[in-house]
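The block that comes next holds chain A.
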Amino acid sequence: MPVVMDADRIGRTLTRIAHEIVERNRGVDDVALVGVRTRGVPLARRIARSLREITGQDVPTGALDITLYRDDLMRQSVGPQPVVRRTEIPFSIDDKTILLVDDVLYTGRTTRAALDALIDYGRPRGIQLIVLVDRGHRELPIKADYVGKNLPTSLEESVQVYLQESDGRDEVVLQPAPGGAA
Partner candidate 1 sequence: MKRLLKGGRVVDPANGIDGVHDVLVDGDRIAAVGRDLPADGATVIEMPAGLVVCPGFIDLHVHLREPGQEHKETVATGTASAVAGGFTAVACMPNTSPVNDNANVTAYILGKAAEANLARVYPIGAVSRGSKGELLADIAELRQAGCVAITDDGHPVATALLMRRAMEYAGMFGMPVVEHCEDPSLKGDAVAHEGYQAAALGLRGMPGMCEALGVERGILLSELTGAHFHVAHMSARASLRAVRKGKETGVRVTCEVAPHHFTLTDEALASPIPYDTNTKMNPPLRETADRDAMLAGLADGSVDAIATDHAPHHYDEKNVEFDRAPFGIVGLETAVPLSLDRLVHAGLIRLPRLVELLSVNPARILRVPGGTLAPGAPADITILAPDLKVRIEAAALRSRSKNTPFDGWELRGGVAATIVGGRTLFVNAAVEGLRGI
Partner candidate 2 sequence: MSAPARTPDQRRTDAAPAVTALRRKDLLGIADLSTEEIALILDTAEAMREIGDRPIKKVPALRGKTVVNLFFEPSTRTRTSFEIAEKRLSADTLNIAVATSSVVKGETLADTALNLEAMRPDMIVLRHSSSGACHLLSRICRSAIINAGDGMHEHPTQALLDAFTIREHKKRLAGLKVAIVGDLLHSRVLRSNIHLLTKMGSDVWVCGPPTLIPADIARFGVRATSHVDEAVAGADVIMLLRVQLERMEGAFFPSLREYFSVFGMTEARLRLAKPDVMIMHPGPMNRGVEIASEVADGPYSVILEQVANGVAVRMAVLYLLAGGVEHEAAA
């Protein structure tokens, strides 16, 4: 299966995004990172580390579980609900610029759910979206502010992000459509 981004590439991409953040927000005052579970969380933490290196400031970082806000909850034709995990946002989001971090942007529904969840927490000054991979096929009018890699895909393909923290390695892999070559 083709590796679209290797460890090196992922590292450099996240650093580049960190610089973009500093530039666009003119520093990181009143900026906070919120990673969308599951893989958005380690990505957010890495970006926070880069931002610290660049600016010397600690950017508050939180973890958001959007399960209870999904629009496909309770609509599945077969049984079980997705597993719910803790949301940990140990700071106020009021009047801050929240950088929402996720691994893959696809239909946009996860981001919509995350926006709904965040609004229940407070009233941020603004929300910006960071994604490692944008694979297209939006179903809602959602756009990422910072994109690691634009990756055009077909609907039968799938994009899988592996991270050291959860999977033991850094890799973005494109799983081909069944029956087709990569």
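How were these candidates chosen? In short, all candidates are chains of the complex that A comes from, given by their letters.
The working rule: contacts are C-beta pairs under 8 Å (C-beta built on N, C-alpha and C of every residue); 3 or more make two chains touch, one makes a residue touch a chain; residues count from 1.
None of these values were measured; they are calculated from a predicted model.
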| item | value |
| --- | --- |
| In-complex contact partner of chain A, selected from candidates 1 or 2 | 2 |
| Contact footprint of candidate 2 on chain A as seen in their complex | 37-38, 65, 67-69, 73-88, 116-117, 120-122, 166-168 |
